[in-house]
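What follows is a structure written as structure tokens; I'll ask about it next.
One chain of protein is taken out of this complex; the other chains stay put.
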Amino acid sequence: MQPSVSIRNLKLDFGAIQVLKDLNLDIGKGEFLVLLGSSGCGKSTLLNCIAGLLEPTDGSIFINGDNVTWAEPSERGIGMVFQSYALYPQMTVKGNLSFGLKNARVPKDEIERRVARAADILQIGPLLGRKPAALSGGQRQRVAIGRALVRDVEVFLFDEPLSNLDAKLRAELRVELKRLHNNLGNTMIYVTHDQVEAMTLADRIAIMKGGLVMQLGSPAEIYGRPAKKYVADFIGSPSMNFLPGKLRAGPVVDVAGQSIPLDAYDFTRKGLEGDVWFGIRPEHVATGEAAAACPVSYELKAELVKPMGAETLVWSSIEGTPFRFRMDGHAQVAAGDILRVGFDPVRASLFDTVEELRV
Amino acid sequence: MPLAQGQQAWQKQLMFNVLMVSIGGPETFLRLYRDRDAEFAEGPEVATVFQALADARVMTEGSNAQEWNIAARMVIEGQAGGQIMGDWVQGEFTQAGLAAGEDFTCLLGLGEHEYIAAAGDAFYFPLIEDPAVVEAQDNVARVILDPATQVAFTAAKGALPVRRDVELQDPTPCMQAGIEALQAGQVVDSVNSLVSPDTLGQITDLVVEFLADPDFSVEESQAEFAQIIATAD
Partner (left out) sequence: MPDIASRRSLVKNLNAKIAAIPMMLTATVVFVGCTLWTVVYSFTNSRLLPGGDWVGLAQYERLWGTRRWLISVENLAIYGFLMLVFSLVIGFLLAAIIDQRIRFEDAFRTIFLYPYALSFIVTGLVWQWLLNPEFGIQAAVRSMGFETFAFDPLYNSDLVLYGVIVAGLWHGTGLVMCLMLAGLRGIDEDVWKASRVDGIPAWKTYIFIVIPMMRPVFVTTLVLITASIIKLYDLVIAQTGGGPGLSSEVPAKFVFDAMFVSQNLAQGFAASTMMLVAVIFVIIPWAYLEFGGKKRG
């Protein structure tokens, strides 16, 4: 099947700075792709290139099989939602939804029909006569989505649409966006720096750094089998623990005075030996009795305890390397306590120390 | 062009009142401004003055200078035939290296009524009790009116001295004519000392507008002038 959006060898320079470096990406029809990365990674730049708001230095962009690299944004068959909503403040909600259509000389009854449909889907019918200043943040964002919706297009682009909202509203709208995607079945490309947003919304996530895609995969893949140490570090909160280790034939990895057998570990590259990073997520560390049952366990002193309600985060260290882990919210633990922790190497991630790629 | 004329309002008013004394004569001038005879202002004597002003309007057409000395320059450079101005304009001509009587000449009262409208600037001193300051004030007054000062100042400016008892060093023919007129008593008060600044302002506005607008008729302007004289103070 032909991809909905495909990006070929895309490059973009701002003067001497390369913002996008030879980027390739295929996005399937009806897919929800999230571009995730910290600020300055090029994710918004890439989205603006797809929208046609920035001209790439080199490479091409195809939407539905058409080369749109040099097409005007309005002719690409995309709709876009912005972080600041970018509503037209002097127009009513209805005016905001219909202004682009009027300008494109869409027949009146067709405009009415599309506006009514968008209002119905987004439940903003009662707001149509209001101006943006009289709307709440969540309502404004719905209108912004509606403006993309009435364009009747294949591809929706979202540029950090929820980051101006408070946490509770953000969670609500996240669910709504997911539902919207399920109902409409459009291709959606969504830029965010919030990994929770990415994990909950995405069919696939593209982790970006320095103008390149670090890893492209489903949330489960990104979380469970990060391809690079950067990705492993970026996803998850608190982030993965990295312990220096030595990999040798067996296969066995020596970490902090213990030899950890890796018979069950799913190797990406077999037969490698030498220095590695041994990565284990805080939530995959067991404590107490469960720790004793693990193939590997250590005695640690809790240095800092952060009760979060549902769970408790404990800061500690193994031979000087910081080590974080999660405990049940009911666990009675205080700073200075000695705890036994253990983990199953099957859930670990190993990276070489040179290129920091998954082993 | 025949006549150079600066565009500033006071110069136009000056020309008008020169015409009033020279064409109308000193009696006309005084009957208007001293006696404020509005009926006389509507009469034929004043009509000739306004007719003369209408002629001047034609003769000064295209005179685009603003300042009086720029207008004088037009005469100096030969672009204009003459200029109606106070005697101080001589200084401009001599500065340009022209000699009075040879390169240019003066026509007192336009050759009709050779009268001089005399006006002077006044110095006012505040009343002060400190004898040192009073002495300084006296000194200033003495220096200003000292015959030597008057002679030197007059020579540079080209105007007549405020004292009649000083002997000018080689006066130009222009100054000579002025002195003779003064000695013969052919002097009228300046319009500034006869009517209030308010009245003079109204007259000035009328003259300025008359000179700028070729469609402004002699009869109309004379009627308005008579109106101003009737309410003059």
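By letter and in written order, the chains are A and B; residue numbering begins at 1 in each of them.
The definition used in the following text is that a contact is a pair of C-beta atoms (placed from the backbone, for glycine too) under 8 Å apart; a residue touches a chain by one contact, two chains touch by 3 or more.
Worth saying up front: this structure is predicted, and the values here are computed from it rather than measured.
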**Prompt:** Which listed residue (A:Asn24, A:Ser38 or A:Ser74) would be found touching the missing chain in the intact complex?
**Reply:** A:Ser74
**Item:** Absent-chain contact - pick from B:Asp35, B:Asp103 or B:Asp213
**Value:** B:Asp213
**Prompt:** Which of A:Pro89, A:Gly125, A:Gly185 or A:Gly329 touches the chain that is not shown?
**Reply:** A:Pro89
**Request:** Extract the touching residues of subunit B with respect to the undisplayed chain.
**Result:** 7-9, 64, 66, 196-198, 200-202, 205, 208-209, 211-213
**Message:** Residue by residue, what part of subunit A touches the chain that was omitted?
**Reply:** 48, 51-53, 72-75, 78-80, 82-91, 99-100, 103-104, 133-134, 147, 151, 159
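One rule holds in what follows: only the chains that are shown with their structure count from here on.
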**Asked** Taking each chain's centre as the mean position of its Cα atoms, how many Å separate subunit A from subunit B?
**Response** 92
